[in-house]
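Just one protein chain is left out here, and the rest sit where they should.
By letter and in written order, the chains are A, B and C; residue numbering begins at 1 in each of them.
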Amino acid sequence: MTIPDKKTSLGLLRQMMVIRDFEETADKLSLRGKVSGGMHNSSGQEAVAVGVLSALAPLDVIATTHRSHHHTLAKGFTSREIMAELFTRSTGISGGRGASMHLGDVTKGHFGGNGIVGAGVGIAMGAALGIQQKGDKKVSVGFIGDGGMNTGRTWEAVNMAVIWKLPLIVVVDNNQYAVETFVGRVTGGGDLAKRAEGFGMKAFNIDGMDVLEVRKYVSEARERALAGEGPSFINALTYRYYGHNVGEKGQYRTQEEIDTWKSTKDPIDHFTAVVIENGYADQAAIDEMRASVRAEIEDAVAFADASPEPDISTIYDDIDSGKLGVQL
Amino acid sequence: MTIPDKKTSLGLLRQMMVIRDFEETADKLSLRGKVSGGMHNSSGQEAVAVGVLSALAPLDVIATTHRSHHHTLAKGFTSREIMAELFTRSTGISGGRGASMHLGDVTKGHFGGNGIVGAGVGIAMGAALGIQQKGDKKVSVGFIGDGGMNTGRTWEAVNMAVIWKLPLIVVVDNNQYAVETFVGRVTGGGDLAKRAEGFGMKAFNIDGMDVLEVRKYVSEARERALAGEGPSFINALTYRYYGHNVGEKGQYRTQEEIDTWKSTKDPIDHFTAVVIENGYADQAAIDEMRASVRAEIEDAVAFADASPEPDISTIYDDIDSGKLGVQL
Amino acid sequence: MTTAPTTAPKVQNPNYSEAFQSGVREEMKRNPGIFILGTDLIERGGHFAQVKGIAQEFGHERVKDSPISEAAMVAAGVGAAMYGCHPIVDLNFIDFAFGAMDEILNQAAKIRFMFNGKVPLVIRATSGVALGGAHHCNSLESLFASTPGLSVAVPSTPMDVKGLIKTALRAEDPVIFLMHKKLSGIRGEIADENYFIPFGKAKSIRTGTDAVIISYGYSLVTAQKAAQTLEAEGVSVEIIDLRTLYPLDEQAINDAVKKFGRVVVLDEAPMFGSITAEIAATATERNFSSLKGPIVRVGGARAPISANPAMADAAIPTVASIIKAVKQVMSY
Partner (left out) sequence: MTTAPTTAPKVQNPNYSEAFQSGVREEMKRNPGIFILGTDLIERGGHFAQVKGIAQEFGHERVKDSPISEAAMVAAGVGAAMYGCHPIVDLNFIDFAFGAMDEILNQAAKIRFMFNGKVPLVIRATSGVALGGAHHCNSLESLFASTPGLSVAVPSTPMDVKGLIKTALRAEDPVIFLMHKKLSGIRGEIADENYFIPFGKAKSIRTGTDAVIISYGYSLVTAQKAAQTLEAEGVSVEIIDLRTLYPLDEQAINDAVKKFGRVVVLDEAPMFGSITAEIAATATERNFSSLKGPIVRVGGARAPISANPAMADAAIPTVASIIKAVKQVMSY
């Protein structure tokens, strides 16, 4: 894998560190009752988020899942506005209406985290149709988990994107478990790229722990989409270090399995080594980066904590435009 | 293709003739206003219905689509009770509540025609689960059209059947058009067996104009299912001679295409030739068979015409059992 | 208030579907972001010819024939609307919305509130009880109208079809646009391109002095027949066409209740839980002292709709059942 220039590479590394620190910090805060309604920790899956988003342009669209802090941070939203959202404060990305699961800002190309498995891919497909209708040079990425591979509408969206050659990239953030259910136990056939190919979509099973590999496949998919060659499907194999929701453990996988992934495949460790090996940084620089990340997350927590609660009277705002009743 | 014994072969041929005559007769009656709410003519698709149902045991279950006269006749229901249903008479298979689109009798293993594309396959999958739960030696067949290949829940059902190894056979009655939409125009990838294989299902693209080929593939699928080897997917390529609904024509296909299928692939012509070639019948015997079929359909029409209308007060019957409120 | 037509109609005596075409065409000319997707729209122009000729006029990029994938169809509309287009998703029969319920009720309806986005989307479908059997005759008006974030149009005339679809295509909300099967054949005047009917404005379609029937859609046809018979018997009935079910014209309802004190609310959905319950309950709560007796609801049977024509008719309000209800309120 050819490594990008120093600035880009260090940016990728730092972004992954931000995600990890954000998640581990938020996890603890959630256990202490600071985060309303739980949170889905993405630790371990940083390379998917950062690999994908670093291959996109700022105005490309994403739509994602219930586990979306990492995608949202990688899209360029600040730790502050996401932490504040977890605290359901008015300064949060969704104004406190969404919490962990419903991060989004349509006006900035983030078409939402989603409480419903499979919903994000459909919306991303629709955004791709919008892009095509307007003739814009953009792509739309729909994130989905391995669990969403068995949800029928995922395949409706895949098929529609194929026949209409939409600029869509479906990214499976495949952490191998849906809550406690191992992907292999509920997924007929097993080979997800083959499934997608059955619908005529260009499809790849890739290493989701390698940020450069993810970035490469997504860049290529983006190029194809912009060239009018239609959608792609990227199944990125990764691993979730924590429970499905905060505080959950369960017997559905062994500690050994978790430890093996952490010790041999960790995306941050791996890419740190690559960066050092390439002479882009030494251990001191890495430590410094980690410290600056720490400070950023501390600041985000302080910001969130100091942010005001939303005004509850606003629950009646933004339900509809009210304009249908107005004479035009 | 090895041909079955004389009695069986003549039975297959006669059953196809019954369907053709039934459909052409019902079509005319529908145009004359005798059939309430239209009808979906299956002329051309006889080999799929007869091939499938002749490979099943009487107590095997089927669930089907909006186009289901042929499946229902082939399952062993009489022309009388189906014609009466088209006339929405009380003697119809669904007591006049269903008309052309909703033929069914659960107590006899016919889990219903269906107004909703894709619904039948799901129900058939559920029946297969019921069979498995009870440990019965039966299979369940879910019919679906090519149009239903792009309906998400079809693939949910396929996947579930695979992972649970259900005794299900999915049969695509692939007449290549969904209303006016050519399958190739809306179906990414194109190869339906490959789609199903992507979900881990054993799958075959076969000639749906050849009753013996259909029968063979379904027999083998049934054997596998009974042996606990799980479900199969059979995509039977066929052709619909008439419009989607009665009286419809449309510009979406050429007359030449229709004529070519009729003149070179007709399932009844083709199998008549096979039967004669095998010495099972001469032309006179065929003519006699056709005449007896004619008489049967005439009788069915007379029966339907003479049958009483349902009592309209029965619209309140059979909504629910009423037993939930009763002390148990 | 509704604006009077400013010029003569361009299409002479169009039918219900042609009125829809007319409104859509005008708006498509004006706004390149409007496109239509659904099944079988290009050749036949949809099962009710509701978009006939539009593909030929505007091209296949703006009228897209879809696979039978209702979830993806609506999702396509939602995503494209969020991106800035104004899609019309044609679901054919409203029953097929069952395959896209999350997309409609959980996504489209809530995005504005949740994610700082607009969803200018029309979901058009043919609705209502008619022939065709139980799977195609679901009455979902109350479901949609009761979902925060959705608006629901139920036009009963070509004039209203055009006026309401044009309003929907100028607004920025998800609109469920329901056209009744049994109104397909009706004809009438339509207005020119500057005529918009606001949502939430009911219309009196028959004036009367003794009692009022509040209704919408095809039930109005039955109501008119009942009113004629009653007229002959000396009972003068006003009929109000709600035209949209959300927003509801509360003002018109309150005014009618206050004026007549004898009120029948009518539709063909199975009565238990129908929108007539909402109308009757709220109208009663707000205007109790004006009522001469309870509001009487007339609705459908708690039964799936049979394919047999007489059974299907028996499951929805008849002229006789409406007359009975009016006589009931006249007895107070």
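By our rule, a contact is a pair of C-beta atoms (placed from the backbone, for glycine too) under 8 Å apart; a residue touches a chain by one contact, two chains touch by 3 or more.
Because the structure is a prediction, the values reported are computed rather than measured.
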{"item": "Omitted chain's touching partners, listed by label", "value": "A, B, C"}
{"item": "Contacting the left-out chain in the complete assembly, out of A:58, A:76 or A:250", "value": "A:250"}
{"item": "Listed residues A:1, A:302 or A:315, member touching the removed chain", "value": "A:315"}
{"item": "Candidate in contact with the missing chain, chosen from B:20, B:97 or B:265", "value": "B:97"}
{"item": "Candidate in contact with the missing chain, chosen from C:41, C:143, C:237 or C:326", "value": "C:143"}
{"item": "Residues in chain C touching the chain absent from view", "value": "95, 98-99, 101-102, 105-106, 109-110, 113-114, 133-135, 138, 142-143, 145-149, 246, 269-270, 272-278, 280-282, 284-286, 288, 293-297, 301-304"}
{"item": "Residue ranges of chain B at the interface with the undisplayed chain", "value": "61, 63, 94-95, 97-98, 102, 104-107, 110-112, 114-116, 119, 122-131, 133-134, 140, 152-153, 156-157, 159-160, 163-164, 317-321, 323-328"}
{"item": "Touch list for chain A against the chain that is not drawn", "value": "36-38, 88, 94, 96-102, 114-119, 147-148, 150-153, 178-181, 185-187, 250-252, 309-310, 312-316, 319"}
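As a convention for this text, only the chains that are shown with their structure count from here on.
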{"item": "Taking each chain's C-alpha mean as its centre, the one farthest from chain A", "value": "B"}
{"item": "Inter-chain centre distance, chain A versus chain C - centres from mean C-alpha coordinates, in Å", "value": "40"}
{"item": "Overlap residues in chain B, where contacts from two or more other chains coincide", "value": "150-153, 185-187"}
{"item": "Where chain C touches two or more other chains, by residue", "value": "66-67, 69, 71-72"}
